[in-house]
Structure formats: C-alpha cells, structure tokens
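Since the structure comes first, as structure tokens, the remarks are kept for the end.
Of the protein chains in this complex, all but one are displayed in their positions.
So that you can tell them apart, the chains are marked A, B and C in the order they are listed, and the count of residues begins at 1 in each.
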Amino acid sequence: MSGVVWSVSAALFLLGLAGVALRRQLLAMFLGLELMVLTAALALGCTASLSGRGEGFVAALLVLAVAAAEAVVGLVLILRVRSSGRPAETQSLRELKG
Amino acid sequence: MSSLPPAALLLFLAPLAALAAAFFIMRPWKPQWTHVPILISCGVVTAAAAYLAAMVYTGRGADVTLYTWMFAGKWSVPFGVRIDGIGVSVLCMVALVGALIQLYSVGYMKGDPGFSRFIMLLHLFYLSMIGLLVSNNYVQFYLFWELVGACSYFLIGFWSHKEAARKAAMQAFLTLRLADFGLMLAVLLIIVQFRDTHFALFHAVRFFPSMYHPLIGLLILWAAAGKSALFPLYFWLPDAMEGPTPVSALMHAATMVTAGIFLLVRSWPLISAVPGLPGLIAVVGAVTAIFAAVLAFTQTDLKRILAYSTVSHLGLMAFAVGLGQITAAVFHLVTHGFFKATLFLCAGNIAHASGKSAVSVSEVGGLWRRMPLTFAAFAIAAFSLAGIWPCAGFFSKDAILDAAFERGGWAWAAGLAIAAASAAYIFRMLFLTFFGPRPEQSPARSLHEAPPVMAVPVAFLALGALAVGWAREDLVAMLFCGRQSAVAAPSLPELAPKVAAAGLGLAALAAGVVFALTMGAPSWDWHWRRRRPGLAAAFAGDLGWRRVVAGFVARTLRVADVVGRVWDHETWDAAIEKTATACRALSRGGSAMASGGLSESLWWLMIGAAALLAWAGLR
Amino acid sequence: MTQGALTILWLLPALGGLAALAGGRFSRWIALAVSLAALAYGFWLLGPLRTGVVAAAPQAPAWAFGIRYALFCDGLSLSLCWLTAFLTAACVVASWKKDYSAGYWAAFLFLEAALMGVFLARDLFLFFVFWESVLIPMFFIIGLWGTAGRRHAAMKFFLFTFFGSIFLLIGSVALVTLQHSATGVWTWDMAQLKGPEGRAGLMIFAAMALGFAVKVPIVPLHTWLPDAHTEAPAAGSVMLAGVLLKMGVYGFLRVLWPLFPRLSWQMLPLLGLLAGINVIYGAFCAMAQKDLKRLIAYSSVAHMGFCLLGIVSRKPEGLVGGSLQLLNHGIITGTLFLLVGFLYDRGHRRGLGDYGDLAGRAPWLTFFFGFTTLASVGLPGLNGFVGEFMSLLGMARTWSIMAVVGVAGVTLAAAYALPAFQAVFWGAPGPDSVSALVYDLDAREKGLFWVMAALMLAIGLYPGPLLRLLEPCLLGLAQ
Partner (left out) sequence: MNGISSAFWDLLRPQAALAVGALAVLAAGASRRASLQVVKGLALAAVVVALLLLMTVRLQVVCLPLLRSDLLGSGLQAVFLSAAIPLLCLMEPADEVPPALVLGSLIGMGLIAVSGNLLMLFIGLELMSVPAYLLVARSRSPQALEASVKYFFAGGTASAIYLMGMALHFGAAGSLVLAPAPGPAGAAGLALMAAAAFFKLGAVPMHFWLPDVYEASDPELAGFFSTGLKAAAVLFLARLAPMAAPAGALVPALAWFAVLTILFGAVVALRQQNLQRLLAYSSISHAGFMMLAVAAWAKQGLAAPAAGALFFYLAAYLFMSGGAFLWLKAAGVRTRAELLGLAKARPRDAAVLAALLLALAGIPPTAGFAAKFLVFWEAFKAGLYAPLLLAGLGALISLGYYLGLIRDMYFDEAGPEPAKAVGPTPARWFALGCAAASVLLGLTPWLMDWFRPGMFGLRP
C-alpha cells in the first residue's frame, strides 16, 4: 500500500471534512460528506488493487451503493428545509439547544 | 454474712409502697391527703432504722446481694444491702430527722397548689438517701447518689414560676453533675483496677497498690466536694435556699449534703492508702470552714446565713476526716443533722409566719416575746452549733478539736479559728433575730408562734440537738462493733479538759464580742455596710468566686456556640451544600455547550475522533 | 429457625404495607394490626431462638454469582427487630388522630419491612438491598408529611446516605471478588466471607466503614441528621432516630467486626477517637441549638457516640453495653420525639423560646418529658445509664482516655438536656409564646407513654433478660 494512495486519500478526506465542518450552506456540507465517503471507497479500491485481494473492490462497490441511498435521503431533507421557507443554512437550524 | 434482716427490706419497700399509693391513689382521688401514706412510711422507716441500729449495736451486721443488676462476660454488678456501723448510725439520724421534717412540711406547705407533688418528691428523696446509706457497692451507691441530685433539682426548682428558683435548681444540678463526673470515672477506674466494687473488699485495698490509686482518691474527693459543698464547688448551696424551707432543712442541711462526707468515710481505706490525700482533705475542709464562716457573718438573709453555716460545718467534717478522725466526723455529722435542721425549721417558722419565703435580717428583731418556743429551740440549736457544753455540738466539735490539738500546728490554729467563727455568726443571728429590735429593724405585725404541727417537730429536733451528744459512747460502740465495720480508724479520743476549756472559752468570748457589736450604740451590722459599700458588695459576691464560676459557664456556652453554629451549621454544612450548587453551575455550563448549531456538533465529533486517534497513537 | 419463619418477620409488614395502600379509610387499622402482629411474632421467635436452631445453612453453592436469599437471626438481630416493631406500633398509635392518607401508614409498614430485612440478612447482597430500600419509604415520609423545609431535607437525607452506600457497594464487591480470587468460590454469605489482609483489606474496610459511618452518623458525615429530624413528621423522626441510626452501628457489629477481626482491632485508636469526637461534638452542638428537634437530633449524635465507644472497645462489657444502648437510645429518643410531636401538634412551633411555663397547663406532658429527659441524660435507675455505663466500662478497660472523654460527654448531656426542658416547661413564657394553645395529653397518649416509661424503668433496674439475650452472640467478637 504505497504512500501515494494514502496521502491522496488522506488529503481528500480532510478536504471533505473541512467542507462539512466549515461551510454554512447545507448543500455544500452535503457535497463534503459525499466527498469523504467516496474518498474512503477510493482508498478501499486502490488498496485492493495493490494487495491483489478482491474483497476491497466488493467493499468499494457496496459503499457506493449505500452512499447513494444515503445521498437521496440527505437531499430530501435539504429540500424539505428549503420548502419550509428557511434558507438551507446551518443558521436557520438553531431552535433545539440547551 | 447473716441472712438479710427483714427490716432492711422494709427500708426500701415502705417508701416504694407509699409513693405508689400516693401517686396512683391519693393524687387523683384526694390530693390533700397524699401525706398520709407518706408519713406512715416515714414512721415505718424510722422504726426499721432503730431496729437495725439495735441489731448492729449487738454486733450483727449484714451484707447481702438482692439480685444481679448488670453483667457481661466475667464482670457483674450486684444490687444489695449493707448494714454496718457507719451506715446505720447515719441512717438513724437521716430517718428520724427526715421523718420530722416531712411532718413539718405537711404544715408548712398546707396551702400550696403543688402540695401532693412536693410531699411525693420529698419522700422520693428520702428513699434515695436511705438507699444511698445502705447500698453495698460503688455502682449502686452511684445510682442513689445521682437520684438524690435529681430530686434536689426538682425540689429546689419546686416554685418553678420564680426565676431565681429555676436558676438555682439548674446551677445546683449542673454543679452536682460536674462533681458526679469524678465519681463515675472513679467507679469505672475501680472496676478496671479491682474488677469488683463491694465496700466489704476495700479494707484490704492497701495491699494492692496501683497507679490508679491517687487518681481514684482525687476523683472521690472531687465528687464529695461537689455534693458536700467543699471549697471549689460550694456556691450552689447558698443559692439552693430558693427552695421551700423543708427542702433546705432536709436536703441542704441534714442529709443530702452529708452524702459527700459519707462517701469519704466509706472510701476511707482507699483514701488513707494514698499518701498526702488525707492532708489535702484536711486543708480543703479547713479552708472551706473558715471562708464560709466569714461569709456567714456578713449575710443579711436568714436562710443564707444558715446555708453558709452548713458549708462551714461540712468543711469542719472534712477537716476531721482529713485528720484521720473518722468517728469524730461521723459523730459531728449526726449532731449537725439535728441542730442544723432545728435552726432551719425555726427560720421556716419565722418565714411561714411572715408569709414570705425569704426573710432578711432587717425584717425581724425582738421575736423572743412573740415566738417563745421557736426562740427556745433556736437558742438550744445555736448553743449546740457554737459548741457550748450541755448541747450535742460541744461533744462532737470537741472531738474534732482534740484531733486538731493532737495534730497541732496549723490544724490546732484552724480548729480554734473555726470554733470562734462559728460561735460568732450564730450568736449574731440569734441576737439580731430574737433580741430587742434594732432601730434599723421593722418586724412584721403578723409574726406569731407556729401551729402545733410545725412546732412539735421543731421541739423534738431541739431535744435531739440537746441529748444526742450524751449518747457519745453508744454511737462509738456502734461504729466499731458489727463485724462488717470496715473502718480501721482510731476510736474517739477522751475528752481532754484543756481542749474543752479552750473551745468553750473561745465560744463565750465570741458571744460577748458579738453581743457588744450587735447590741451596741451604732448597730454595727448596718453601720459598716453604709461606710464601706464596696466591701459589702465583695462579700455578697463570695469575694469574687461567683465571677469565676460565671466566667467558666460563659466560656463553655461560647465554645458550644462556636462548635454548634459557626462551624457545624455555617461552615461545614454550608460547604457540603455548596457541592450541590457547584453541580448546578456545572450543569448550566454543560447545557450551554449544546449551542444548537449543527457545525459546532460536527466540530465536537471531529475533536472526539481526533482524541481517539491520538490515544491510539500513544500506544 | 427456618428461612421461612424469618421471612415471615419481614414479609408480614411488607404485605401489610400493600394492604394498607389499598386500604383507603381502614389503612390505619391495618397498620395497627400488622405492626402489633409483627411485634407479637417477634416475641414468639424467642422460642425457636432459645432452642438453638439459629442459622439455616444456605442451599448448594451458586453457579457463578453466589448471591443467595439467606436470612439468620441471633440475639442482637432479634432485639433490634423487636425495637423496630415496637417503635412502628408506637408511631402508628401516636399518629392515630391525625388525618394522614393511606400512603402514610403504608410507608411506615414498608419501612418496618426493610429495617427487619437489614437486621435479618445473612447474605451481604441481600443486606445491601434492604439497606438501600430503607431510603425509599423514609424519603417519602420526610418529603410528603414533613414540615416546611421537607423537600430539601428529604433530598439531602437520600443523597447523603446514597453517597455512603456507593462505597459500601464497591467495598462488598471488592470483598467478594478478592475472596473468589483467594478461594475460588463465589459467595456472598457473611458467615463464609473473610476480609483479605494487607492494603486491599484496609481499603475495603475503609470503604465499608465509610458506608456505615454515614448512617451512624460519625461526626464529619452527620449533617444530614439535624435537617432530616427537624423536617420529618413526629413519627418519622421516631423511626429515623429510633432505628435508622442503629443500622450503621449494626453494620459495624455484624459485617466489619467478624469479617476483619484483626484489622478492626488495629483500627481501635482511630474509631475510638471518632467515637469520642462524636460524643463531645454532639453535646456542644446540642447546647447551641434553639430548635427542640435539632437539639434532640444532636443528642442522638452524642448517644450514638456512646454506642460506638462500647462497640469499638471489643470488651464483653463494651459490646453488650453498646448493643443495649442501641435499644435504650431507640426507646428514649423515640419517646422524646413523640412528645415533641404532640407539643408541635398543639403549638405548631419547635423553638425553645416559643413555649414556657407548660408545667401548669400540661402536667402529664411535663412529667413524661422530664422523665424521658432524665433517662436521656443517663440518670441511673433508668435505661440510659445501663447502656452508657457498660459502654464506658468497656472503653475504660481498653483505652481509658476515651472513657474520660465519654464520662465528660455524660456530664455535658445534662448541660444541654435540662436547659431545654427548663426553657420549654418551666421558663417564663416569652412575648410570642404559644403556651396558651397547649393542652394536656389524652388517654391514648398517656397510655403510650406509660408503656415507654415502664420500659425505661424496667430496663434501667433489671436489664438481666436483655443482657442474657445479647451476650451469647457478642462474646465471639471480644478481643
């Protein structure tokens, strides 16, 4: 598992993490989220190809499928927030606290 | 030990039966007749005491255990009866004087609303005093010792609506408790040391020296000092005069206060085994006697004069014990019981007649015409107290003076000083009360002779004060015979004429001087008080000793306040409650962290993941 | 005495409690019947106890946990069960006239059941479960029917005792686990458990002692007591002072002494010192109180100090005296709290300055209060003295300095008890005094106190039967 794969996937993962943590719009955060998941899938795939163990590919594929399902739900929620008249930003989701 | 004489049982059963009858039958049914069962019981007890005295006189004592009171493992404490020389001689005096005073109190307390309560309390005291005299071991002795203290609390504070009576009762009980601290600790140490507290075993105590010995001796002295009002702890007795006069007569003159001396006599084998302790007792006795006599000389209230006189005579008895003359001490205890009771009852007659509970010197004067019988009784008792020949006091005081003479040196001087001082204050009281009213005095119109039910007991007691002295040899015989007499002490010395003459001379001299002073031109008593008010105030405050006591009490209460309020409530308890408020503050902080923001929760999630990563990295 | 016979002793009040809950108007009658039945059954158990069939052996060893439902009973447990049953019956009679809901009577019966459980439990886990479940009924008694500050007092009482029992739980768990690692057998049976030696043993002893100390209470951990006593209803204070404090000392006697024989003897200086502090500290605090119930609460701290002195001394006199003092203190302080309760029912005030000169208005109340105060002060001839004297004797034979402190405590007892009696019954009524409201005791109340007074006098003058009951089971613990 060469260092190149790890440095790339780590960088991408941190990029996605930053996207989720720092952005205010929900959609931007969602993109960050998807980036993180796909980076993991990428890492799995590359590792599998390098080590020749087929399991990694199976895992990557399944991860993609599950991520897709998750994405659907995420988008639905963001749309519901928009349709309820609030801007799709973290600031509008402040009522529950304490 | 011979089997238990039935009379000894009667000593307990009669009063108990009378008290039960009075409390459960007479009080609800006919409160004004409660004294009937009580007086019957007094008669029975006096007869039983006489029978036991005769028995001991013929040489048959008894020391029997009724039942085992407390036990655990190998240790046990019996509840028993011990009839021996010392016990019985004092028992006779107490029984007789007690009976007469209770008869007197029926008349004295006739109109009082708490009449039945008073009679019952007095009889409960009577029972516990008798129990004290015939108990056969220290723990049982301690039981009656405390019971007597409790009765004195309720009797001094009988007129509980009077502020002074309440304070006096509290002071008396707490002082006695302070003294009982000594006795309880002494009893504990005796058990630790000797495993058994029977009086019978103590005459052999000299052969088992132990480190606790001096401590036990000192503690017993401390206890006796409290109960018999010796120097450090005497101040409660003059204040105890707030109680009704029969109480003062019975408890604070004849019986209760002598319990301390009785304890010293009972523990004499133990005390004599401690080098230097008898000397200390003699010194304490002498100091108390002289100090109290001087104070008695300066008092204005009749009963307080007699109270200080009692303190003085108790000091005298302790002085006798200190000198090793046990028999003289017991003999004086018996005679003192008679003449002091008479003096008190005469004072009671005066107070009863004048309708007031406390009579000051300026409210009497020239009473010999209006109250002849009281005057006669008072005179006999006064002569007896001063130690004038025909009366009983002469013989017992003379015995003590002989012992003091033999010891010589400071003891002899102290003995003479006490003899002179006691004659002085009693004659002052006699002249001021009964002889021509002084200009400053204004006797009440209503003063007249006491009714027969009060006059008869006074007369009997006066007779006793006169005759008891002559029974000197029989009393000595009784003290020594009776196989149980554990007293290994010298017998009564013969009447040395020289010593008797010195004593009598001093008494007569004092009488003359006092007569001159009181009956002289400027009636001396009021004269010096006007000229030197500061000195008068000093004497009233027992030369500063009362301030010392008040200081001690105040300091104790301050410590209690610091411990109880400042530390326990405001510091320690507050600190514990503050942990709760700290939790609530933390809780406010914690819930503030949940600011509701979505990004913040994600940051915390990443921080958590980072922490776990770091932790994994550590390994 | 089979397990079944003992189970009835605690199950009867428990079921009675359930019946009382459903009883509605008749719940006070159910409470009276059940408490008297429990008392009678307790006395009946004396027979089997005498015939020696004391401890039924538990069944076969357990699979993996060692927790068994095992009860046992000896003189000490039976006497404490008597005390519980007697005081519960007294509480029921004392609060008869008051219109309490069914829950009140049920709570007392549940409390009695839990207390009986504590005194009968042979299995350490069962002991702990009963130990903690005592808190629930007491919490409701203080909280629901207490006086003004009841909410705070109930919470403080529960949290304080729970804090102690966390250490007790961890100590027990540690004890059993180390026993398993030593002998390979899982058992929670107090008879078979043995405390380990060395540092681990010391830590377990300290933890469990802390759990018991909160209940005794030993001074630094006592601040829950005055609040709980002041705010609890009269009958609640009776049970609180009368029996709950005894659980702590019973814990020392039943768990710590047998399980750590050598270690508890080495801990004598510390425990003796704490007991001495308890006596003096309690006395001085009582002197500073202005509220009658707080004063009696602090006097309980002092009295429990005497029990501890006796028990810590490990001498036959001390052990038997300390155990007897548990019963005596239960009776005396129970009576005092009942009297204060009746006073509070009439005058609705507890301050020392709020009354005065009651002697004229309520002679019987004065008589009984004076009588009980003398017993509490330790007047010989009444039961307070017997326990105190034997405890002090035990300590005198072990560590005489502490005996001196104890006797000083006896002296101080008069210094706080009598001024209180005098302020309430003899003192001159102050400006806002409520003495006018006070009327004398009625027949029921007088009857109750005659029983108490007779008991005090009887134990004071003839403690023989009780001593014979307590002695055999305690001599084993003597050093």
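Keep in mind that, in the parts below, contacts are C-beta pairs under 8 Å (C-beta built on N, C-alpha and C of every residue); 3 or more make two chains touch, one makes a residue touch a chain.
These figures come from a predicted structure and were not determined experimentally.
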{"item": "Partners of the unshown chain among those that are drawn", "value": "A, B, C"}
{"item": "From C:96, C:163 or C:344, residue that would touch the chain that is not displayed", "value": "C:163"}
{"item": "Sites on chain A contacted by the missing partner chain, in the whole complex", "value": "1, 6, 9, 13, 16-17, 20, 26, 29-30, 33, 36-37, 39-41, 43-44, 47-48, 51, 53, 55-56, 58-59, 62-63, 66, 69-70, 73-74, 76-78, 80-81, 84, 93, 95-98"}
{"item": "Residue ranges of chain C at the interface with the undisplayed chain", "value": "62-65, 67-69, 125, 128-130, 132-133, 135-136, 139-140, 143-144, 150-151, 154-155, 158-159, 162-163, 166-167, 169-170, 173-174, 176-177"}
{"item": "Contacts of chain B with the absent chain, listed as residue ranges", "value": "580, 583-584, 586-588, 590-591, 593-594, 596, 598, 600-602, 604-609, 611-613, 615-619"}
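Note that only the chains that are shown with their structure count from here on.
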{"item": "Rounded Å distance, chain A centre to chain C centre (Cα mean)", "value": "65"}
{"item": "Chain B and chain C, separation of their C-alpha mean positions in angstrom", "value": "37"}
{"item": "Numbers and ranges of chain B residues touching at least 2 other chains", "value": "none"}
{"item": "Touching residues (chain side chain A, partner chain B) in the complex", "value": "17, 20-22, 24, 29, 90, 93-98"}
{"item": "Chain C residues within the chain B interface of the complex", "value": "156, 159, 220, 223, 281, 284-289, 298, 315-317, 319-321, 357, 359, 370, 374, 379-381, 385-386, 389-390, 392-393, 396-397, 400, 403-404, 407-408, 410-411, 414-416, 418-419, 422, 425-428, 461-464, 467, 471, 475, 478"}
{"item": "Parts of chain B lying in touch with chain A, wherever the complex brings them together", "value": "591, 594-599, 602-603, 606"}
